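What follows is a single structure, written as structure tokens, with notes after it.
A single protein chain has been omitted from the complex, and every remaining protein chain is retained in its original position.
The chains carry the letters A, B, C and D, assigned in the order they are written, with residues numbered from 1 in each.
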Amino acid sequence: MTAFWILAPIMVLAALGLVLARKAVHAALCLAIVMISLAVLYAAQGAPFLFAVQIIVYTGAIMMLFLFVLMLVGVETSDSLVETIKGQRLMATVVGLLFGIVGVLVIGQAVTGAVTGLDEANANGNPYGIAKLLFGPYVLAFELTSALLITAAVGAMVLAHRERLVPRRSQADISRDRMREYAETGRHPGNPPTPGVFARHNAVDTPALLPDGRPMPESVSASLVARGQVRDGFDDDVDDIAKAIEPPPHAGWPFDQEGDDQ
Amino acid sequence: MFTADLPPITGPDVEYSLIAPILIITAAAVLGTLVEALVPRTRRFGVQAAVAVVGVLAAIGDTIWVYQSLDAVKGGGHSGRGQISTEGALSVDGPGVVTWLLLLVFALLSFLLFAERRLEGGLSAFTGRAADAPGSAGEAEATAARIEHTEVFPLASFALLGMMVFATANDLLTMFVALEVLSLPLYLMCGLARRRRLLSQEAALKYFLLGAFSSVFFLYGVALAYGYAGSFELGRIAVAVSSRTGSDTLLLASIALMAVGLLFKISAVPFHSWTPDVYQGAPTPVTAFMAAGTKTAAFVALLRVFFVAFGGATWDWRPTIWVIAVVTMFLGALVSIAQTDVKRMLAYSSIAHAGFLLVGFAGAYVGTTDRISSVSSVLFYLTVYGIATIGAFAIVTLIRDAGGEATHLSRWAGLGKASPFLAGSFALFMLSFAGIPLTSGFIGKWAVFSAAWSGGYWPLVVIGVLMSAVAAYFYVRVIVLMFFTDPVGDGPTIAVPSVLTTTVIAATAAATVFLGLVPGPMLDLAQHAGTFVR
Amino acid sequence: MTEYITLSMILFTIGAVGVLVRRNAIVVFMCVELMLNATNLALVAFSRQHGNLDGQVAAFFVMVVAAAEVVVGLAIIVSIYRTRRTTTVDEASLLKL
Amino acid sequence: MLELAWLLVAVPLVSGLGLLVWGKEGDRVGHLIGTAASSFSFIVGLICFFQILGRDEGDRSYSKSLFTWIEAGPFHVDMAYTFDQLSGLFVLLITGVGTLIHVYSIGYMEHDARRRRFFAYLNIFIASMLTLVLASDYLVLFLGWEGVGLASYLLIGFWQHKDSAAAAATKAFVVNRVGDVGMALAIMLMFAQFGTTAISEVNVSVNAASTSTATALGLLLLLGACGKSAQVPLQSWLLDAMEGPTPVSALIHAATMVTAGVYLVVRSNGVFDASEAARNAVIAVGLVTLLAGAWIGCAKDDIKKALAGSTMSQIGYMMLAAGLGPAGYAFAIFHLITHGFFKANLFLGAGSIMHGMDDDVEMRHYGALRAAMPVTFITFLFGYLAIIGFPGFSGFFSKDKIIETAFGHSFWVGLGALVGAGVTGFYMTRMMMMTFFSEKRWKEDVHPHESPKVMTYPLIALGALSLLGGAMMLGGWITDFLEPVVGHAEHEELAIPAWLLSVLITLVVAVGVALSYVLYSREPIAAETPADESVSFFSRAGRHELYGNELNEAVVVRPTRHLTRFLVFLDGKGVDGFVTGLADRLGDASQLLRKPQTGFVRSYALSIFGGSLVVVLALLAARLA
């Protein structure tokens, strides 16, 4: 009983943590706490076999799977605190509270009758008792779980496995291709310089300058070239910019300009 | 070291001949999995389809044999036909075997739709490579390479296996496992549509999360039932219920929570909300399979649990079922009026039909040998509903435009002119759904209403007929659209199906008319099935 | 006995509320697992009360089922993540009305 | 011949229907066939009449059932006819006057393209009217009753291209239908009360029934009679009915059909004998109509309408007489017959005048026609003298008797009848003055001329009958003759001798005539009708037919129209609106209920969670409750 009273608050808190933790990883850890505590309770309840399975299968395998997927989708993801569905949180709380109260009052308190205890059932050891049931009345369910597992395996394959349709291209293949291409079409195997290299501006519309000072049009995105938005990047730009910065020589006051227009 | 001390565990006693249909389907599913691994891709699809169809056909044959031999195995003491087998895990009884037959027939028709490859230019309705993101280069590559997920056949066979066990499970634990066996493949298959994959994946996610959520409720109900009776076996629970051993509130909570899980599967309000989304998003052949099969299996399981295990508490649960039936009929019928998508509309119609089925269930009428009972009426209704549903979804697969199936209702305008027979068949299914006489739907309605009235619930019958009028409104609107409205623009194209889909449509339409005109044999079957074996 | 069932009920409810309030599909799914665990607790407790092992066997089955379910569920979540780059369930709301 | 008396009806009916169906080829001979059919009926009628005359006084009624018309449960109606003294007289009047009018119409309608059809309608009318008077069952009578209504409708609206004619026809039919309601209810009451609708049986059985039943029956029959005979309050259609061709006005709206009400009352003598209240109602109706019709007759400038007012008034006399019980029945019939002669004469005369005046009916456009149309003038004069009751002429005898009997009943009724006689003298003299005397007021290019012989011969015949019809009264022949049918009446002695009353009546009439003569000869008559404002209230009211139409409009037509409009609105917005509204609400509800389908999986989960809570609570509640 002691174990229960120690573990129960921990489990409830951990469960609440699962619900309230912003980070998914924290939630997963909270769940792991619940599960391990449960395992202990199983042991206390005369279910040593389940104690082991809970630790191995649940906490070990299932939780790891969760964590693994969490890693996959980004371990840092965290829920925003703003509830987007109107009233969802309120209703969830209200329904949850009511359900909990009804459950605890009606169901929890309704469990009456003497506790038989498992001493007799576990007479030959807990695993033996379980095995006897597994291969007795529950043999069909037991066999059915195999269908479940096959389904799970096939399902995971279907959804996650990308069947390779073309042979995998290794780095060697790629480099060989590049060289062949260079030989046949003259396409340079190396990367072109990025825009703005050595140029006056490092903007994307400014071609890189080759060591000999010639601009290299290929360094600018083809679409910019097509739109004709490429700067040439040479010195005459300087004049343009100077003009843009300095006022024109015979510029008057703004109101004078208005008068000039007339 | 302990081995010597322990008494040996005797092997289970399994009546293989009785549960052979289940074994055949299991074998087909496993074989399918192996085919996936061993048969080259080019021939895989055909082999898979053949394995699945042959498996189902064999199972059908065996089921008929089992049904005929039920009388022989009838033991003394109980009123039903058949017996409890496999150490109490399955009850191979009249209603159960009839349900097997129904499930197998629905599966056969659905598998034919699965195997249809002419509509997508030689490819099936399932995505080529589910792992590719929709619209990605990989997807195009997969399409170009003409690869297909032939795994749907073994998956569907597993689902079928789950359904069959679910409908005949005699203990709650087997029932729970079967529930998962039937659900998991369906979750997966929902996400495999070739077109509109975003919707399809979303449907899979929703179905999965909500399915898992609701099955936990079912499981908790099972746990409470175990807490109440100390056993998972339906018969033992029934004994506990009638002897009122445990705490009543525990029993009631158990009934309620198990009802939640089961009502979720049959899409009764307020556990229906997944239905429209999933039906719309899933690949249409899967929707057909799911709509007909899941509902049938789940409903028979519902009947079994409530009549066998909780039969002693009928007066506790009947009023609630009553109300749920009304609300389900009402909401399903009403909301379908506002739908503009054919598949969603059929989904809401499926909700409404769940309500009508619940009417028959709420009657909780045991009946005599020559009278329509709740079980036989529901079985008949499931038959006609399943057949018409598969037929309707089969037609949905044929009405297409550039983006795949043209499911928006406005695209169906003027279909009657473009293809009178297709539109006529769809109209026939709609009329059957609406319960117009001379179609099977009418006899079905009649049967469930008479069961309800026989059970003393005539106001429910009156509400039921009024709700059918509301429901009829939108079925009629579809007919208006197809026959009385001129097409907007070019109208959709009507894909020319292969013999597979054609067979399905022809067979379902013929069955709908036949069961409307000559319902006797099927009624006989449903009625002769008798009651559940305890 | 009562306290075990009460604890189980509390955990179950917390799990259910978690399903309703969390938006990360994985966390939602974890909440479902919490509910399953709560159920297992009840089963084990009832098993001891009735003095038979059926409850424990059931709990064992639940674990197996949960394992399979997790595989399938995470596969679905991953495949959605590949498409949408998110695991928020609210984002998956194209199908509605 | 009596057993073949059904030919009376059959021949004109077949002829009429045949003429209708026959195409254009029938146009040449249609009128001849029609006249021949009518003449045939007259001859058959005459033979039959003499056959019953030849029988014993008590055995003059001949009944024959042709076939069972309707039989269902206790309801049994034979298609049977009874040829007795009363119907015999009517048969002669109808076929006699009818044939004359057929002949007249040959000329009158000569230039009408649809003359064949006109004769067909006339034949149908003759057949229906004969059915009415020969019927030995009220329902068969009703068949004829409505048949004449139909013929009247068709003939009033014969010139359908005129809106006014069409409207008048509709009005006539509809107003008659109001009367028919009474008639129909009376027949139903008979069936419910006596289990039969045979006239003879009803008239006997009514004695065994309560007085209130008899009164109800009498009043209902009176309502029917009012409709058909244009008695107040259902008088309004008759003046409009003058839109029909003049021979129609003569035959239907003067001589025969409009007197059917009187016939009905006399035929149902058993009923009226059994209820004094019903009789008094008849008297009241008759008296009021008598005066009202006379009043209208004084004010109308349209010759046909003036005559129509006069017809109303004269029928009022008959009605009054019929209401006086056994004492008056015979006189009512007598006056009916003489009126048939002279009023047909007057109408045909009017038609002859219109024929010569280019169909102008306005008396103010007449004047000094006596020279232009001598035959018409003379015959019209005979009719005039007969109607005002000039001693020796037929009207003198018949009206005299009625007024005498009225005084016998009550002084005030008698006084009313007497005043009516005076007014009759006034308006008829006015008509004579305006038409044949005074100065010419003809319109330009109107050249009055005498009508062709085919028209004048009937006039002459009718003129002769107007003079000689009174001979029937010689020795009280008609009262004796009709006694087996209408019952015996003790002759009541008046306070003053009969001859003195006759003199008094003649004096009163003379005063009326003189007053009129003075009024219309003193100064020239205006060629145009003076404006309403310039004439006295009496004239104005008379012109407006005592505001009967306005009353109908206000009391019946307008409320009905409003009710109809309201109901059309109600049907659309209320009855149908409820249903369509329900459908709309369902649509709204549908839109509303799809809202929770938000697409958010968490909302769905909430509904599942909430639903499970509700189910748990419901089950617990069901146990606790």
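The definition used in the following text is that a residue touches a chain if its C-beta (ideal position, glycine included) is under 8 Å from a C-beta of that chain, and two chains touch if they have at least 3 such contacts.
In this text, contacts and distances are computed from a predicted model.
Peer 1: Looking only at the UniProt record of the hidden chain, which name from "NADH-quinone oxidoreductase subunit M", "Xylose transport system permease protein XylH", "Dipeptide ABC transporter ATP-binding protein" or "Heme exporter protein B" is the right one?
Peer 2: UniProt protein name of the non-displayed chain: "NADH-quinone oxidoreductase subunit M".
Peer 1: Which chains here would be touched by the one that got left out?
Peer 2: B, D
Peer 1: Hey, which of B:Arg129, B:Lys206 or B:Lys445 is the one touching the hidden chain?
Peer 2: Only one of B:Arg129, B:Lys206 or B:Lys445 touches the chain omitted from view, namely B:Lys445.
Peer 1: Among D:Leu563, D:Leu592 or D:Ala621, which residue is in contact with the omitted chain in the full complex?
Peer 2: Once the missing chain is taken into account, the touching residue is D:Leu563.
Peer 1: Which of D:Gln193, D:Thr311, D:Asn345 or D:Thr379 sits in contact with the chain that's absent?
Peer 2: From the options D:Gln193, D:Thr311, D:Asn345 or D:Thr379, the contact with the absent chain belongs to D:Gln193.
Peer 1: For the chain left out of this view, which of D:Leu7, D:Ile43 or D:Leu143 touches it?
Peer 2: The missing chain is touched by D:Leu143.
Peer 1: Residue by residue, what part of chain B touches the chain that was omitted?
Peer 2: Looking at chain B, the ones touching the missing chain are residues 370-372, 417, 431, 434-438, 442-443, 445-446, 449-450, 453-454, 458, 461-462, 464-466, 468-469, 472-473, 476-477, 479-480, 483-485, 519-520, 523-524, 527.
Peer 1: Write the list of chain D residues that the hidden chain touches.
Peer 2: Touch set of chain D with respect to the missing chain: 20, 67-75, 79, 139, 142-143, 145-147, 150, 153, 157, 160-163, 165-167, 169-170, 173-174, 177-178, 180-181, 184-185, 187-189, 191-196, 200-201, 204-209, 213, 560, 563-565, 567-568, 571, 575-576, 578-579, 583.
Basically, only the chains that are shown with their structure count from here on.
Peer 1: So what's the Cα centroid distance for chain A and chain B, whole Å?
Peer 2: So the centre of chain A lies 35 Å away from the centre of chain B.
Peer 1: Measuring centre to centre with CA averages, how many angstrom lie between chain A and chain C?
Peer 2: One centre to the other, that is 20 Å.
Peer 1: How many Å are there between the centre of chain B and the centre of chain D, using C-alpha atoms for each centre?
Peer 2: So the centroids are 79 Å from each other.
Peer 1: Which chain A residues reach two or more other chains?
Peer 2: 85, 88, 91-92, 95-96, 99, 103, 106-107, 111, 113, 132, 137-138, 141, 145, 148, 151-152, 155, 158-160
Peer 1: Of all the residues in chain B, which ones touch at least 2 other chains?
Peer 2: 130-131, 173, 177, 180, 184, 187-188, 191, 205-206, 209, 213, 224, 227, 248-249, 253, 276-277, 338
Peer 1: For chain B, which residues count as touching chain D in their complex?
Peer 2: 205-206, 209-210, 213-214, 217, 248-249, 252-253, 255-257, 259-260, 264, 269-271, 273-274, 276-277, 315-317, 319-320, 323-324, 331, 334-339, 470, 473
Peer 1: Applying the document's contact rule, which stretches of chain C touch chain B when the two form their complex?
Peer 2: Spelled out, the residues of chain C in touch with chain B are 5, 12, 15-16, 19, 25, 28-29, 32, 35-36, 38-39, 42-43, 45-47, 49-50, 52, 54-55, 57-58, 61-62, 65, 68-69, 72-73, 75-77, 79-80, 82-84, 89, 92-97.
Peer 1: Touching residues of chain D toward chain C in the complex: what are they?
Peer 2: So the residues of chain D in touch with chain C come to 594-595, 597-602, 605-606, 609.
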